[in-house]
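One protein chain is absent from this view; the other protein chains keep their places.
Think of it as A, B and C in the order they're written, each chain with its own count starting at 1.
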Amino acid sequence: MHSNTIGHIIQLTTFGESHGSAMGGVISGFPAGIAVDKAMIQQELAKRKPGQSLLTTQRKEEDEVEFLSGIFEAKTLGTPIGFIVRNQDQKSQDYDALKEVFRPSHADYTWQKKFGIRDHRGGGRSSARETVSRVVAGALAKQLLQHWNITVHAYVSAVGTVGCEVPYTELDLEKTYENDVRCPHESTALQMKANIEEARKQGDTLGGIITCIVKNSPVGLGQPVFAKLHADLAHALFGINAVKGVEIGDGFSITEKKGSTVKDLWSKGDVGRIKTTTNHSGGIQGGISNGEDIVLRVGFKPVSTLQQPLEVMSSSGEEIILTPKGRHDPCVLPRAVVIVESMVAWVMADHLLWACTDTLDKMKKAWL
Amino acid sequence: MHSNTIGHIIQLTTFGESHGSAMGGVISGFPAGIAVDKAMIQQELAKRKPGQSLLTTQRKEEDEVEFLSGIFEAKTLGTPIGFIVRNQDQKSQDYDALKEVFRPSHADYTWQKKFGIRDHRGGGRSSARETVSRVVAGALAKQLLQHWNITVHAYVSAVGTVGCEVPYTELDLEKTYENDVRCPHESTALQMKANIEEARKQGDTLGGIITCIVKNSPVGLGQPVFAKLHADLAHALFGINAVKGVEIGDGFSITEKKGSTVKDLWSKGDVGRIKTTTNHSGGIQGGISNGEDIVLRVGFKPVSTLQQPLEVMSSSGEEIILTPKGRHDPCVLPRAVVIVESMVAWVMADHLLWACTDTLDKMKKAWL
Amino acid sequence: MHSNTIGHIIQLTTFGESHGSAMGGVISGFPAGIAVDKAMIQQELAKRKPGQSLLTTQRKEEDEVEFLSGIFEAKTLGTPIGFIVRNQDQKSQDYDALKEVFRPSHADYTWQKKFGIRDHRGGGRSSARETVSRVVAGALAKQLLQHWNITVHAYVSAVGTVGCEVPYTELDLEKTYENDVRCPHESTALQMKANIEEARKQGDTLGGIITCIVKNSPVGLGQPVFAKLHADLAHALFGINAVKGVEIGDGFSITEKKGSTVKDLWSKGDVGRIKTTTNHSGGIQGGISNGEDIVLRVGFKPVSTLQQPLEVMSSSGEEIILTPKGRHDPCVLPRAVVIVESMVAWVMADHLLWACTDTLDKMKKAWL
Partner (left out) sequence: MHSNTIGHIIQLTTFGESHGSAMGGVISGFPAGIAVDKAMIQQELAKRKPGQSLLTTQRKEEDEVEFLSGIFEAKTLGTPIGFIVRNQDQKSQDYDALKEVFRPSHADYTWQKKFGIRDHRGGGRSSARETVSRVVAGALAKQLLQHWNITVHAYVSAVGTVGCEVPYTELDLEKTYENDVRCPHESTALQMKANIEEARKQGDTLGGIITCIVKNSPVGLGQPVFAKLHADLAHALFGINAVKGVEIGDGFSITEKKGSTVKDLWSKGDVGRIKTTTNHSGGIQGGISNGEDIVLRVGFKPVSTLQQPLEVMSSSGEEIILTPKGRHDPCVLPRAVVIVESMVAWVMADHLLWACTDTLDKMKKAWL
């Protein structure tokens, strides 16, 4: 794993600055013979696309992915899948004032100090625009996972102080994308939406929480002790811009419970299978999936780019107040839902592949 | 990064089952010419050692590390540092009853299903005993970091429902190891201790939270976009047994705030340096350290091994109730403090090395 | 290191099939602040370009590289450098007859069996066209190395049975690209050229040897025991199409000598430096560069695509004789010179970076 690459068996390498020529990536190690549904990939990109509603930034991009290699006659070749998404609607001059200053709670200062140079336009590579490549990869991962009926559903479970009180088991996760907020609980979604619009009017921003559920994971995914399934999932999720916390299963709330009250007792399941009667563990025990739903919660900070006077520090050490420019999201959560799903799908697919070499028995079957 | 290896430039590979011959590890890529203080390493191991007080398991191990290579005349050679810690006080027969059964919320079932075989004695490799190797590596990492005055201090900030309300900035983190609980706030520690002893009498267990602070990090550590500093830290922390949640900076609590209230404004610092006036970001912005304190919170579940009747599922699908055996911690938090520090020190040292190749300028200086 | 990625600190990931949309790559970990000379990169590509003379295939491609990221205001950003080279002059229909057959000594059969699918057009990804991406990366590596005055010069030292008898130390390696054959010894070049033209007329092909010399390497590059400098160089060179042998220093000829006759005795060199009086070792001892010239020889087979009746095996097991189509090189050596240089430059740059973290002393200087 390296700075711009994620994955063990399948590896996604991304590139691109927000206002450069293009974003893109290379997917290496993706198995051959998988039918690729390009329309579905474009639909996934549409879920992340800016300019979808007033809730999100008004930057309009086509975000059309061009595949350059690795797919032949609509199937994967086993060779690396190179792809690009051109950057089109760039108002780079909006960022001229930012060339020599560091915004608060942004990546300007740290990147400048680290590299001695930075592309200041739209945040350069520190922009969440980079995640467009992850959505392409995640869409392909989902297409792989569907051969095992493994599904990945994320949704906005909190915006600011408005949380969805209904547990995921009582929600219809297929409805998530039916509203702008991407919360499948309609009345909560309306309240969230109202709050986001309020924040937008104030030029302010809101954070929140995205919950992600993986269903139908086989037992046995995850490689202890340093590639435990939840450790790899957390690593992938913390790589998304603005994420400040990740929980698995009962998460931080379990820290207040007694051990006797949070045991996931076993019961008989289907043939050759046992089940847990509860799921405090969140589908992972000892770093390995146990076949139950995998349950993750991801906390996003309110993004730091406001439509309010901007207190910056110049590179020569002066405190300056600028008028805000550029277009920004009052709340990134709705667009981040598909990004969370993408990262989770990617990790699941990677581990599904990796587990193929766990035992002599599995190897022998693969080589039959 | 692979299942038993962690790190990019310095790589720790661990091995060992709880009741096998020995635990151990190999550290590769550790720079040459570093004076090694073996006594300090042994002291670090003592902080993790079981049998220290009634608060922790009564298993007694010497946990003496034997270095096999990589150190010559008390300095690192630049060659791999191999080491072992023998397993001594093994009451393996205590575990005979567990050979064919799966305990709730343990790794028994998932490991058996994944590998088709497992060492059932003391949890085998899923045991937290594996972390003994991490403490050795962490101690070496600390010895590297001290050349930059970078310190890593963790402490128990919550046990069950008892939290330390005083912020870390008002605590004397040098006092953490002065009490059994490893909470530097004495009155809170006493309350935690009382609760742990209560749980022990009930044969129950408690979880909690460990807070970890890194001071004096240089600006510029972390490699976006997939090896962001906090993503690598979270990955390392989620690899510790029983961890269910990780936060950076304000963590989940920031999700409820408005963006305008959590900006870390810049102010002039020392020469050539700027500072933030607040630290909601937790010392990392855009995945790269900004020179402020790095602040992490790690949530541990109450461990699942109780001293109460044990409801297990046999491999043939029968529900059985066993009498508990073996020795276990009512609360792992105190022993986990040094493990958290070790993982964090490891990641920091790794990124300190990695950043040496960030720029042509840094390269040129290294080759002077 | 993975199937489509090469390098430890700097990593090149390539993608692309010969007759797909584009070839390309991503370079990750390349240091920031390096001025990029795009014209030089294009010149390097020109050295590899087909259609340069009658000696090489008549396929004409512009082979213009488009950089998509990682370079800003003509300097590297420290972010990944994404680039593509479009495929333009594709006569894919020339390859229709090859869809269901396996050519002798080609990759058709092995790729089909491995992946169950292949892009048969122009060899797909098994085509040497993939190396276009390596030349881009190699050119950037050369631009990095020039800050240390490290140079990489390759030349054709044998074509078929015609070898250049003059040792490299007596050749002017700056003249290599002055003739079509890329042998700096003019009379040998003429003889080679005559033989290649003869082979072309016969529809046959010739192999040969490329010698590569690295000058001004610092002492200390290479990471024993599995990333020895020559092991990494050999790995990179064997990855080039048609390579069947690699030697370092005296290579296979040293196997016939007595140890007493091939010792590289030490003599005093410049201040703080010692030199060898001979260079049987080829500049590398114990896997680490010793500061002398690094000397490599790379053996290429005569390529298997002839302009002669083509005996193929159909996928249904029939032996068929086809009329040859497509355009092919009678001798790939001249075009491969820059590819060899590129791979060697890449490995050298990677190890130059890696060595920055060898010692505490180097680290401290980097962080000054």
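Simple rule for what comes next: contacts are C-beta pairs under 8 Å (C-beta built on N, C-alpha and C of every residue); 3 or more make two chains touch, one makes a residue touch a chain.
Computed from a prediction, not measured in an experiment: that's the story for all the values here.
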item	value
Touching residue (missing chain; options C:Lys91, C:Lys201 or C:Lys263)	C:Lys263
Options C:Glu73, C:Glu165 or C:Glu319, residue touching the unrepresented chain	C:Glu319
Absent chain, residues of subunit B that touch it	2-5, 11, 13-17, 20-26, 28-29, 32-33, 66-70, 72, 75-82, 84, 114-119, 124-125
Subunit A, residues in touch with the chain not shown (by the definition above)	9, 29, 31-34, 78-79, 144, 147-148, 218, 224, 352-354, 356-368
Residues of subunit C in contact with the chain not shown	1-6, 8, 14, 102, 104-111, 113-116, 125-126, 130, 158, 160-161, 199, 202, 204-209, 219-220, 222-228, 230-232, 234-236, 238-239, 244-252, 254-260, 262-268, 274, 276, 280-282, 284-290, 299-306, 308, 311-313, 317, 319, 355, 358-359, 361
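In this section, only the chains that are shown with their structure count from here on.
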item	value
Identity of the most central chain, Cα criterion	A
Chain centre separation in whole Å, for subunit C relative to subunit B (CA means)	45
Distance between the centres, which are taken as Cα means, of subunit C and subunit A, whole angstrom	38
Subunit A-subunit B separation of Cα centroids, rounded to whole Å	26
Two or more partner chains touched - positions in subunit B	224, 358-359, 361
